[in-house]
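With one protein chain held back, the other chains of the complex are shown just where they sit.
Letters A and B mark the chains as written, and numbering starts fresh at 1 in each.
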Amino acid sequence: MSPADTPEARAARLGLAVPDYGNPPYGGRYGTVKAFHRSGRLVFLSGFTPEDRAGVILHPGRLGDDVTLAQGQAAARAAAVNALGGIRLALGSLDRVTSVVRALCFVVCTAEFEEVHLVAGAATDLLVEVFGTEAGVGGRAAIGVMQLARRNCFEIWLTVEADTET
Amino acid sequence: MSPADTPEARAARLGLAVPDYGNPPYGGRYGTVKAFHRSGRLVFLSGFTPEDRAGVILHPGRLGDDVTLAQGQAAARAAAVNALGGIRLALGSLDRVTSVVRALCFVVCTAEFEEVHLVAGAATDLLVEVFGTEAGVGGRAAIGVMQLARRNCFEIWLTVEADTET
Partner (left out) sequence: MSPADTPEARAARLGLAVPDYGNPPYGGRYGTVKAFHRSGRLVFLSGFTPEDRAGVILHPGRLGDDVTLAQGQAAARAAAVNALGGIRLALGSLDRVTSVVRALCFVVCTAEFEEVHLVAGAATDLLVEVFGTEAGVGGRAAIGVMQLARRNCFEIWLTVEADTET
């Protein structure tokens, strides 16, 4: 892998604003939670939403109602970028991810909305852009739900694999 | 274990149409996803729905509305059979499963439908029929949700354990 072709290099090239969950510490308005847990080579991440460190939420609301598909996809991508921040906090560098394991994706939507997979796909496609077509592809499920915290329209529940054991 | 009393033999005896996710490759209309990830002895499966390789969905809709309990149970069983295809792709044979770990089951339903566990039970009972009363019993949760991809009424998010490490 050339230096220009690493996950960190790709994230930089894509201009992703990967948040630093070390400062201020992860959690904050959501109470006593941690960003990740490492066990063996597995990294179990906490839920990540399209909410920035100041608490501003990208496109809150409901797919099929007040959030368009394109907005939902932007929110899903933002949540995945936030999850990268969790990974970086866990491992120090995105380059230490050997594989995405799987992503359970929650989408707030109406009863009639049938394209939850297209919303979730925007999150998992971002992971492929960053980690590449081998390591970046994981399993996935997209679940349309009633609500999430503070009207976030998307949340990703992600597991990845690291290059070393704890 | 006698040759007639293996998971593969039981699946054959039950006449289960376990799909081959090697050909055509898993994913297709759902984009860049993989069917499973192995880590140590754990096999983390992607979400499986009651949708066949041609994209035909068994009993799409909503429990408590246009899908009956019996239809939902048939859909749940079909999703579990599809998950067997994911396991066979991961391990080469169902006989290499030492234990079902747990299954998170999503059921599209109305606000009044209170029997999501009876739907999920049809999926996990199929796993017991195939893997036996020791290895086939896992943990479970049944969650009634707003929607799934393309109006599927059921999805299973399964983890199993294999006989060898990666």
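As a working rule, contacts are C-beta pairs under 8 Å (C-beta built on N, C-alpha and C of every residue); 3 or more make two chains touch, one makes a residue touch a chain.
Small disclaimer: the values here were computed from a predicted structure and weren't measured.
The residue touching the chain not shown here, chosen from A:47, A:72, A:121 or A:139, is A:47. Hidden from this view is one chain, which touches subunit B at 40-42, 99-102, 104, 109-111, 113-117, 121, 124-125, 128, 133, 136-146, 159, 161.
Take subunit A: the residues that touch the chain left off the picture are 30-37, 39-40, 44-47, 62, 104, 106, 108, 143, 145-151, 155, 157.
Keep this in mind: only the chains that are shown with their structure count from here on.
Between subunit A and subunit B, the centres computed from C-alpha atoms are 25 Å apart.
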